[in-house]
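Before I ask anything, here is the structure I am working with.
Left out: one protein chain. Kept in place: all the others.
Moving on, here comes chain A:
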Amino acid sequence: MRRYGRVFREFFRACLVEELEYRSEFFGNFIASFFGLGIALLTIHIFFYQTDRLGGWTYGEVLVLLGVFNALRGFIDFALRPNMPRLLEHVRRGTLDYILTKPVDSMFYVSFRHLVFWRLIDVALGLGVIGYGLYVERYVPSAADVLMFFVVMTASLLLIYSLWMMLMTTSFWVVRIDDLSFIFDSFFDTARFPGSMYRGAVRFVITYVLPAVLITNTPALALLGKWSMAAVLAALAVAMLFLWASRRFWRFALRFYTGAGG
């Protein structure tokens, strides 16, 4: 575990050095993040122009949810997204051989080798929106709320990582598509809003099969003081289950990888 911490720090340093080469990009990226969030806020504003509840959630509560969503998406763009096209490339060209022969876990390596730092702006902005949402809602979270928030947020991060990893692993079979991440985006976009808003089969799928709703809604509810021990434990259990499944899937896929001799 200590060793992985050290390796991760090394990835971090290497990517930071790389990114500092392109400092002039920073400003543009900063503007882009702000713009994206502004659009999301405007969208919600337009919805609430017609109503004062969305799936039973008030304006302030939906803002907290949006903040959680934005922060989690910032994390995806920071650590996970940059690695997807590279794995596809490795599988296609057979250069995955080099990674498999390295003395670190291959799943760890392919998912965290490349980091894009400026995406952390989205995490910060997301936290800002959470704060604003709480202010609109006039709710001050208790210490227990905040603790539960961090617990379920960890569970959400594990869930996202597992789902993303499973999608990424399919690249051993479908090497023709350049970028699979849009599949994840389509699914994750549903988590932007309260799960109680959806109906019928869609609601069932995104709550129980692919728990998009769980990922964003539980942390938002925890921070708003609407958590229950059962929900928190369920979130942790589901996260563990998915992590285990993604691990198994990666191992299974590796058996299909024959390499191309470099």
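Operating definition for what follows: a contact is a pair of C-beta atoms (placed from the backbone, for glycine too) under 8 Å apart; a residue touches a chain by one contact, two chains touch by 3 or more; residues count from 1.
Note that in this section contacts and distances are computed from a predicted model.
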item	value
Among "Multidrug ABC transporter permease", "Aminomethyltransferase", "Bacillithiol biosynthesis deacetylase BshB2" or "ATP-binding cassette domain-containing protein", the UniProt name of the subunit that does not appear here	"Multidrug ABC transporter permease"
Per the touch definition above, residue among A:Tyr4, A:Phe182, A:Phe204 or A:Phe252 touching the missing chain	A:Phe182
Option from A:Phe75, A:Trp164 or A:Tyr198 whose C-beta touches the chain left out	A:Tyr198
For chain A, residues in touch with the removed chain	28, 32, 35, 39, 42-43, 46-47, 49-51, 54-55, 176-177, 182, 186-187, 189-190, 192-193, 197-199, 202
